[in-house]
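Missing here is one protein chain; the remaining ones are kept as they sit in the complex.
Order as written gives the chain letters A, B and C; numbering starts at 1 within each chain.
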Amino acid sequence: MTQPPLRIGAVGLGRLGRFHAETLAHRLPQTTLAAICSVEGSDLQWARETFPGTPGFSSFDAMLENAGMDAVALSSPSPLHCPQIIQALRAGLHVFSEKPLGTTVESCQEVVEESARHPRSVLMIGFMRRFDPSYIDVKQRMAAGEIGRPILFRSYSVDPASAIDGALAYLPHSAGQFLDMAVHDIDLARWLLQSEPATITAAGGCYAHPEFADYGDGDNVAAFLQFQNEAMGFLFAGRTAAHGYQVETEIIGTTGSLRIGAVPQRNLVEILDGDGVRRLCSQSFLERFEKAYVDELAAFAQCIRDERPPEVTAVDGLRATEIALAAHRAFQEKRMITLGTS
Amino acid sequence: MTQPPLRIGAVGLGRLGRFHAETLAHRLPQTTLAAICSVEGSDLQWARETFPGTPGFSSFDAMLENAGMDAVALSSPSPLHCPQIIQALRAGLHVFSEKPLGTTVESCQEVVEESARHPRSVLMIGFMRRFDPSYIDVKQRMAAGEIGRPILFRSYSVDPASAIDGALAYLPHSAGQFLDMAVHDIDLARWLLQSEPATITAAGGCYAHPEFADYGDGDNVAAFLQFQNEAMGFLFAGRTAAHGYQVETEIIGTTGSLRIGAVPQRNLVEILDGDGVRRLCSQSFLERFEKAYVDELAAFAQCIRDERPPEVTAVDGLRATEIALAAHRAFQEKRMITLGTS
Amino acid sequence: MTQPPLRIGAVGLGRLGRFHAETLAHRLPQTTLAAICSVEGSDLQWARETFPGTPGFSSFDAMLENAGMDAVALSSPSPLHCPQIIQALRAGLHVFSEKPLGTTVESCQEVVEESARHPRSVLMIGFMRRFDPSYIDVKQRMAAGEIGRPILFRSYSVDPASAIDGALAYLPHSAGQFLDMAVHDIDLARWLLQSEPATITAAGGCYAHPEFADYGDGDNVAAFLQFQNEAMGFLFAGRTAAHGYQVETEIIGTTGSLRIGAVPQRNLVEILDGDGVRRLCSQSFLERFEKAYVDELAAFAQCIRDERPPEVTAVDGLRATEIALAAHRAFQEKRMITLGTS
Partner (left out) sequence: MTQPPLRIGAVGLGRLGRFHAETLAHRLPQTTLAAICSVEGSDLQWARETFPGTPGFSSFDAMLENAGMDAVALSSPSPLHCPQIIQALRAGLHVFSEKPLGTTVESCQEVVEESARHPRSVLMIGFMRRFDPSYIDVKQRMAAGEIGRPILFRSYSVDPASAIDGALAYLPHSAGQFLDMAVHDIDLARWLLQSEPATITAAGGCYAHPEFADYGDGDNVAAFLQFQNEAMGFLFAGRTAAHGYQVETEIIGTTGSLRIGAVPQRNLVEILDGDGVRRLCSQSFLERFEKAYVDELAAFAQCIRDERPPEVTAVDGLRATEIALAAHRAFQEKRMITLGTS
């Protein structure tokens, strides 16, 4: 007998929030979009038109109380993730939350503790790269020992210059590039290296946009890490790429190396013309990771069905935030920071 | 008010037929899988388990009569396409049919004529490459004049050597490599060049598998065409690729060239090891064209909703079959064949 | 004891002729530039300034008589190759001649016959691609059986659009694109496939430059061949490439494929900017094949030293001309041509 679809509410209707809502409504047979929550009237209007019949809420409390949900999927502003997760767990729901888990270590720790009190509730963090086919391939190859012992993990998260206005507008709310962007690379490093960083140095600056300095940040920043297993890490996060959205990772091992996305090609087309031979590039995270965003919600639903813990846990969210904030501090204080061995 | 999903029956449950059935059932909110038809008991058993509650038929007649469908999607053996299309049209249904439309020119012509008698029925042929994002990109660039006047269209359809057993088993039913494989390239050529071929020469042989000769065919064949607009065409179809499934197309124009899939990469991973720097390749049509197979059925559903003709018509199916069979004849008779100007 | 350098005279001082002269003078320790011959006063003036002390001749006869040479290297206009070779052989010299050997089959045959009368004279034809490191690599892999039995040989020779003026000016002297450009690809096919073509079809047209039609030629042409060993061949020669000078070859075999120059990259630089990710391309034969042009003259000198036949013989020159002229005829007569089995 088929089970009825999981009733999941979508919270936050920014670009990614809308995509998640559509996934829950249409892309996954095992889920249904049970409710929508946003404080923005225009978002609710969009939802009413896009998902006729699905109730919309402007209050998270009201949604929890009235929507009859199995789970929520949070795409709300980052500082709201932790309190909303705790509230939803206490309401007996499963929770999927976008990254970062939180913008302070303390709030993340509270979530970890609350989550431990609800062992039957699935709490999963949205590090969607772990669900990208290319990263899955790399994970499997490393697990199979194909590249030997890891020496260097290098990962870039670069936004196109065309998206700079959004980044500038977000500056007052940002906890820094490392938490906004490199947190994905940090999660990849922990996942692929199976080790925690021991030391971090960071640098960067305002190469094109002095506004970032007003918030103690840079428009392009980098961090250099050494992990407890001796592997080195190099992370780069940038906001000024002329060619597009680039997520690129390299892992150099003692018997082989793997690269993902060295050329952030949009599709399989090559153009040969007066500019040479070229490929056009992805321009956004949705274009690059569409399938991974769908697959992570499918995995979340499957964990609920199977009553088993998710691939990406609250502890993963906590550690990524800790490391990102340490990198931010290393950047601001221009010194090497030693991380606790947890 | 939302419309109820279109009720579509899936006919034929080979590898692609099963994928289409799953798409109709789960991947598209605008469709529902209304019924299943297969003469194979094991296929029906699979369908019963996979789509509980969906009625299964071993007879196409019975399905037409009892399933209460809006449309059928045919993935049956190629020689059945035409009679089933005609039957379904007469039953007042919309029809999606896998390529090739038919294995004889006559049967295709009958379909074209029958289709003309049902102007409100959508009849669409499954040339899914037209729905692949890379080919769409190329189509748009050519329409925008980016490469000037087309000089050469070159297109390869190559199956991995690992799939040879299936090809050998299918030999008694095959109308030749040109119709089995190159028919897609022929459709691409017509679609992208907006012209019909005027002459065809062909060659090839049994380079690894003499069994093909028993059926007047080769395991690798090629055709050389000139179109009415003077553009040249070169088609290659092969069954023995060591590296995987490769669909590659190049269009050389007077002011630029475009290539699609020159390296049939499976994903964005590069491996650097004792074999050099390498990319692994797609191994099957489903791996390469998964999204296109979904999108073509979405387009089919949308045409029904919008009461407009489909992107790929019966005439496209007829012309592709005509040209593929002419190429086959040119191969067998080792001479240049001139096509009628239709 | 070291031998004195071979005294070689350079005949013809076009772009390639000048490069050969410089190679003989400076790039090869085993040769010295003994004399220069050109009918163009400006060329002789250039030679006087570039090679002070090296005698210059405006008459080939005078050069043969007075220059005291061991050998000549001919870069004269194509129709002069054969008579000059014969004259030089009769003068007891070794001869290196640029491609094509000749512009008629008859003149090439005369050279083959004359050459047979001078078994101790080295006569080598300038199919320099055989000396390119990438083509050497491919030759060795095929000889080692790495790709199994050859199925398809595809080769492009494409000039940049920027060079069109020279091509148009040369039209009155040209024996057609197949002999001017594809003759290199024809030589590669014979060398790599170790077989002779059995049939040829050709097509093409004036896609951008109607002037070619006045000479019974096209600005872009292609030929489709089948060889005696059943391998297929596809040759493309073009004059209108926006991206640059492209020599590209692919050999598909039963157990693997090899490609050379699929992206005609100028160097190892990739540019990531508003145009995407791109590589700039070679713009001329000298840029692409500089090393091969030097190495072929080194090989010529070595053959003389070792008293052994060259890598590329007069028969190779004859066959390439025969095949190129047959392709030209197939293009003009729009029919399949069967070649004699020689």
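Rule of thumb we're sticking to: contacts are C-beta pairs under 8 Å (C-beta built on N, C-alpha and C of every residue); 3 or more make two chains touch, one makes a residue touch a chain.
Keep in mind that what you see is a predicted model, and the values were worked out from it rather than measured.
Engineer: Quick one: jot down which shown chains the absent chain touches.
Structural biologist: A, B, C
Engineer: Any idea which of A:G126, A:P160 or A:G256 touches the chain not displayed?
Structural biologist: With A:G126, A:P160 or A:G256 as choices, the missing chain is touched by A:G256.
Engineer: Of the residues listed, A:S121, A:N220 or A:T249, which one is in contact with the missing chain?
Structural biologist: Of the candidates A:S121, A:N220 or A:T249, A:N220 is in touch with the missing chain.
Engineer: Using the touch definition from the top, which of A:E40, A:E113 or A:E230 touches the missing chain?
Structural biologist: Here the residue in touch with the unshown chain is A:E230.
Engineer: Taking the full complex into account, find the residue in B:C108, B:M142 or B:C281 that is in contact with the omitted chain.
Structural biologist: B:C281
Engineer: With the missing chain put back, which residues of chain B would touch it? List them for me.
Structural biologist: 241-244, 263-265, 270-281
Engineer: Contact with the hidden chain only, please: which chain A residues?
Structural biologist: The missing chain touches chain A at positions 148-149, 151-152, 161, 199, 201, 203-205, 207-208, 220, 222, 224, 226, 230, 232, 234, 236, 238, 240-243, 252, 254-257, 262, 334-336.
Engineer: Considering the whole complex rather than only what is displayed, give the residues of chain C touching the chain that is not shown.
Structural biologist: 1-2, 25-27, 29, 52-53, 133-134, 137-138, 141, 146-147, 255-262, 265-274, 280
Note that in this section only the chains that are shown with their structure count from here on.
Engineer: On a C-alpha centroid basis, what's the spacing between chain A and chain C, in Å?
Structural biologist: So the centroids are 57 Å from each other.
Engineer: If you average the CA atoms of chain A and of chain B, how many Å lie between those two points?
Structural biologist: Whole-Å distance between the two chain centres: 38.
Engineer: What whole-Å value do you get for the distance between chain B and chain C if each is reduced to the mean of its CA atoms?
Structural biologist: Their C-alpha centroids are separated by 42 Å.
Engineer: Find every residue in chain A that makes contact with two or more other chains and list them.
Structural biologist: Residues 265, 270-274, 280 of chain A touch two or more partner chains.
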